[in-house]
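This is the structure, below, for whatever I ask next.
Yeah, one chain of the complex is gone here, protein chain that is, but the others are all in their spots.
Going by the order they are written in, the chains are A and B; count residues from 1 in each one.
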Amino acid sequence: MKVLKQSVEIKKREAEEKKQEVEVIRTTSLLMYTLKRLSKNHVAILGLGLIIFVILVAIFAPVLAPYHPIKYVNILKSMVPPGKEYPLGSDYLGRDVLARIIYGARISLMVGLVAEMVALSIGIIFGSLAGYYGRWIDQLLMRITDIIYAFPTVLFAIAIMAVFERPSITQLFLVLGFLGWTDIARLVRAQFLAIKEREYTEAARAIGAGDRRIIFRHILPNCLAPVVVATTVGIAGNILSEAWLSFLGLGAQPPLPSWGLMLNEGQTYLMAGKYWLAVFPGLAIMVTVLGFNLFGYGFRDAIDPRLR
Amino acid sequence: MLLTVENLKTYFYTEEGIVKAVDGISFILPPGGTLGIVGESGSGKSVTALSIMRLVPSPGRIIGGELLFDGQRLMEKTEKEMREIRGNRISMIFQDPMTSLNPVLTVGEQVVETIMLHQKLPRRKAWLKAVEILELVKIPRARERLKDYPHQFSGGMRQRVMIAIALACHPRLLIADEPTTSLDVTIQAQIIDLMKELKKELNMAIILITHNLGLVAELCQKVLVMYAGDLMEYTDIGTIFRGSKHPYTWGLLQSLPRLDRPRSRRLEQIEGQPPSLIKLPPGCPFHPRCQYVKAECRQEKPELIEVSSDHLVSCWLYQ
Partner (left out) sequence: MREGVRSLVANNFQDEILLDVKNLKKYFPITKGIIFSREIGYVQAVDGINFQIRQGETLGLVGESGCGKSTTGRAILRLIEPTSGEIFFNGQNILQLDYRQMRVLRRDMQIIFQDPFASLNPRMTIGDIIGEPLLIHRLANGKERKKRVQELLEIVGLNPEHINRYPHEFSGGQRQRIGVARALVSNPKFIVADEPVSALDVSIQAQVINLLHDLQREFGLTYLFIAHDLSVVRHISDRVAVMYLGKLVEIADSDILYQSAKHPYTQALFSAVPIPDLKHRQKRIVLEGDVPSPVNPPSGCRFHPRCPCVMTICREKEPKILKVEDNHYVACHLIKSSSGGLSRA
């Protein structure tokens, strides 16, 4: 067959070319390519470093904390400024501020991550259905999204609290998760609308792929990149929200070492010069949120298709 | 000689390596002459045009060569001086008229902008000139159309508007980079005829950059064939079709399906792929695909040799 002869010739030629090549071409998936670009982005590396730092602190809390954050109460040593005995000072009950901040990382991270997972699930479902099926489904889902987007967080938190009678961290997962999915839904929907029209989606239909296959195998994998960015920024936002919801008394309850609660407790003493009760929790929040934000923006730059 | 380009080299310094987009191109253009620069994607033809206008985007830089326009050395000009030349004495039109025109300004405003900038005319006079120019490019009802926005024009009309803006100041040289590639073939015929007429009327030199050898036959007197940044063949239009000497040119001409010839069963194809400009093979860039490849081709780049009067070829077959 002429065709097969041709292809054998081409193979021979390629083998020759291979011998002349100095480098070995390693196959790279888009994921590896993205990771490579990410590793060159200083902002992202810094953000990632901060995130890993906070995660490690949270994991190794029992090892790192000098005292127990809740149980160690020493009224005699209350309101001690930062020094040898208490590295970051002690609070009004004599509890070590440093230990409380270290354990507080667990709470913040947990709220940040779990709430975001809830938001992610709801958001992806809404966004994909709206973006893929369009027309009245799109209209309906997007109007629901608009309502949720505009819904005041505090009101919802209070309502949830009424249901559960006592506020707790679990409620925060629900509040932040059920209200925080709108950005992701919109993002996913926008991606679906764009990718749906791309030729490789049409090609999938042409070979007989059904809706489910097209959604999960073709469209979703290609729209996740901006979703990752939104997720990291969402986690940062959730951590901040936890802080002020707890500050308002709608989240973590004393004696939990939530950073927000510590801010609440510490704010009264700020004027009296006992700065360490509020400043350090505040710094902790800032560092964590900054880490996630930086990584998110760095990631966004790394996946920017301008290099493709 | 209106334009002399000597050994132009434009390299791009990217993260992945140096891209030698243009690696030593030379040609001349008399006043009113037409040159066709033929090549495929990656050949360096567009970068050549941008280099002449000194509009090479970073990370690209012109790192060598001489550009002489109307007796002046373009490489020595300041940016301010270049701005007075662009749009005024050398103009350029691009492939896609939709993105080359500002969608939020009326067509009139864009034409007038050029006129006012270079000819320092007051607005009212500039507007009258704009009408003249639009009539020159055969846009019907020019006076009213000046108030329309680009999206209200069809593709062919938009290209005419681009040409109008380019010609508003009667440049001596027009560089057209794939001006008809995005147009339908009947509209392409209109635009090419228009360019032929304008060239005669305005005695303007044209550099036509294209991959379409048919267009070159219509419009150009001389042809320059580029491949991977290098000059392969440079001669006049008659010779390139009847007596070309470079294997790449042969390959191109033979691999084209032709309306003026009987249908053959198979086309004579050029094997292989265009090279990656970052990892160029040593020697002649075309050698991996050349039927006539010899040992020298793989090691050293051939010199540009004059094989007959006005016919330059860069190939080891003739050294």
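As a working rule, contacts are C-beta pairs under 8 Å (C-beta built on N, C-alpha and C of every residue); 3 or more make two chains touch, one makes a residue touch a chain.
None of these values were measured; they are calculated from a predicted model.
Contact with the chain that does not appear here is found for just one residue of B:15, B:76 or B:260, B:260. Only one of the listed residues, B:270, B:297 or B:312, touches the absent chain: B:270. Take chain A: the residues that touch the chain left off the picture are 1-4, 6-7, 10-11, 14, 25, 27-30, 33, 139, 198-200, 202-210, 213, 217-218, 221-222, 308. Contact residues of chain B toward the unshown chain are 40-41, 154-157, 184-190, 192-193, 211-218, 237-238, 241-242, 251-253, 255-260, 262-271, 273-274, 289.
One rule holds in what follows: only the chains that are shown with their structure count from here on.
Rounded to whole angstrom, the centroid-to-centroid distance between chain A and chain B, based on C-alpha atoms, equals 50 Å.
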